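Heads up, one of the protein chains got dropped from this complex, but the rest are sitting where they should.
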Amino acid sequence: MNMNVIEASGLGKRYGGTWALSECTLAIPAGHVAALVGPNGAGKTTLLNLAVGLAEPTAGGVTVLGGLPPGSPAALDGIAFVAQDMPVYKNLSAADMLHLTRNLNRHFDQPYARARLAELGIPLNRKAGKLSGGQQAQLALTVALARRPRLLVLDEPVAMLDPVARHDFMATVLTAAADDGVSVVLSSHVLAELERVADYLILLSRGRVQVAGEVDDLLASHRLLTGPAAEADRYSERPVVHVRRGEAQAHLLVRAAADDPVPPGWEAHPVGLEELTLAYLREPGAAALPGPGRDRTLPFETGQPSEVTR
Amino acid sequence: MDIDKGTGEGQAGVSPAGAGGGDRSTAPSGQAAAASPIEFRLDAASGVPTYLQLVHQVEHALRLGYLKPGDQLPKVRDVVASLAINPNTVLKAYRDLEVKGLAAGRPGQGTFVQATLSQVALPELTALRRSLSGWLAAADGAGLDEDGMVALFTSALRDFYEHRSGARTRGGAAGGETEGVA
Partner (left out) sequence: MTALTTPARPKRDAGLPPVPWRRMAWVTWRQHRAALAGVAVFLGALAVYLWLTGLQIHHSYAIACHPASSLDCTINFTGRYGITAIVVSMVLQAVPALIGAFAGAPVLARELETGTFRYAWTQGIGRWRWTLGKLVPLAVTVAAAAGAFSALFSWYNQPFLAAGYVMPFSTRVFDLRGVAFVAWTLAAFAIGALAGMLIRRVVPAIAATLAVYAGLAFATTLYLREHYMTPLLTSKLSLPGSAWIVSQWYARGGKFAFPNHGPQIVNALSRYCPGTSNVPAAQCLSRHGYTQWTSYQPGSRFWPFQWIEGGWLLALSVLLIAATVWLVRRRAA
């Protein structure tokens, strides 16, 4: 399983005069649940639309499932996409949606889909528009998974769901990943549940890739140092991503391994995914990308990152 | 010493759940026969990495006797279905237990408990408790409050294990016990 489910090289997309995405280079490996994270307007939907063939790049290129062009028959076959707002045809019943999806695709696991809907208690003959939001989402997800894709792409899947529906939805997605080896790429701007769900992280900020890598690697390569505020400016042993300082105490989020020596008088803690993500989002100039040069000092000077006064 | 109140440990939330009870597994209900004695829970707000919470819950179940050697740990897909967590996290936790020698995977069947935690004999436990009480008295006399004692202990514990295990488990120390630092 060595292929990359999504591979982009210098990918850019311009709408009118604005670049929604620019110089996006990444390679999401298969067999992961990858979270695409960023503030609203960062370009997440654009990137996903480019990957599933709903939009054409303005610059650069993107391939999927190990080199296929997006929108090609093989790519359409192997990728199932559930867009934001879970589009289902409101005046078709769930049974109609199953029948529809079966007719529009080469492969469709009808028994799985029926069993799944029965398990969820979704009535087959009621119009989809009359189902609850969570049920519509599960319906859209069921027809997507019944296509037995190799890659499932979800655009802000849980944004409009209540907590129970959200949990059930993600449980379905992750079970499919566990059972069938489906790779998942999902976008979200909710950070709280990421650590539980994702093992690959891509952080988009203002249309550029800021962070890309396996979650374990990212967490292992960052530390939070707590120490005297007076020494914070002089710290230069490792690249500093973000500084938070009070009068006497400062926290530095640095790129360092777990066994790096800690300066005397300082304490080192591991960093959680949410804290890491927030720190990078506050520092648009910082980046953590895989590849050679990962451990080089970052372009910006240490000590100049923006500071948050407590 | 009551580990339940430890700040760094995953909460001891194991329960002797019945066969697959309560989880919204998507498997047909005919799989009840292969259920595990324990059921995992997740404390999303605790700050402890998920895989560590699972590891601690298994270790705690072993200590309390809910799990015995030969018992099967919950199937990966059942854990995923009920907790909505990444399958690789469960795999990582089970691998961690394998490295520690507590569990072993059988291909096609699942992961099974292999050994129990080394039991410490009762006299030793009593002696350890007495020396700990002495330390607590000294700390109290020096002016440390409860949180201060916990912080000091946790910090020393972490240093102790970092010295001992080095880089035995990649990321194991980095993701290790968190601290209750203000």
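Note that the chains take the letters A and B in the order they are written out, and that residue 1 is the start of every chain.
Basically, a contact is a pair of C-beta atoms (placed from the backbone, for glycine too) under 8 Å apart; a residue touches a chain by one contact, two chains touch by 3 or more.
Computed from a predicted model, the values in this text were never measured in an experiment.
With the full complex in mind, choose from B:Pro37, B:Pro74 or B:Pro87 the residue touching the hidden chain.
B:Pro87
Among A:Glu7, A:Asp168, A:Glu193 or A:Asp216, which residue is in contact with the omitted chain in the full complex?
Checking the options A:Glu7, A:Asp168, A:Glu193 or A:Asp216, the one contacting the hidden chain is A:Asp216.
Just one of A:Glu23, A:Asp85 or A:Glu119 touches the chain that is missing; which is it?
Only one listed residue reaches the unshown chain, and that is A:Asp85.
Among the options A:Ile6, A:Leu21, A:Val62 or A:Leu76, which residue touches the chain absent from this view?
A:Leu76
Determine and list the chain A residues touching the chain excluded from the picture.
Answer for chain A: residues 1, 30-32, 49, 52-56, 68, 71-74, 76-81, 83-85, 87-90, 92, 96, 99-101, 103-107, 140, 147, 150, 177-178, 180-181, 183, 199, 214, 216 touch the chain left out.
In this text, only the chains that are shown with their structure count from here on.
Under the touch definition given earlier, write down the residues of chain B that touch chain A in their complex.
Per the touch definition, chain B meets chain A at residues 24-26, 28, 42, 44, 47, 49-50, 76-77, 80-89, 92, 155, 166-167, 170-171, 173-176, 178-179, 181.
Report the residues of chain A in contact with chain B in the complex, numbered from low to high.
For this pair, the touching residues of chain A are 32-33, 115-116, 119, 167-168, 170-172, 174-175, 177-179, 192-193, 195-199, 216, 219-220, 223, 226, 257-259, 267, 269-270, 272.
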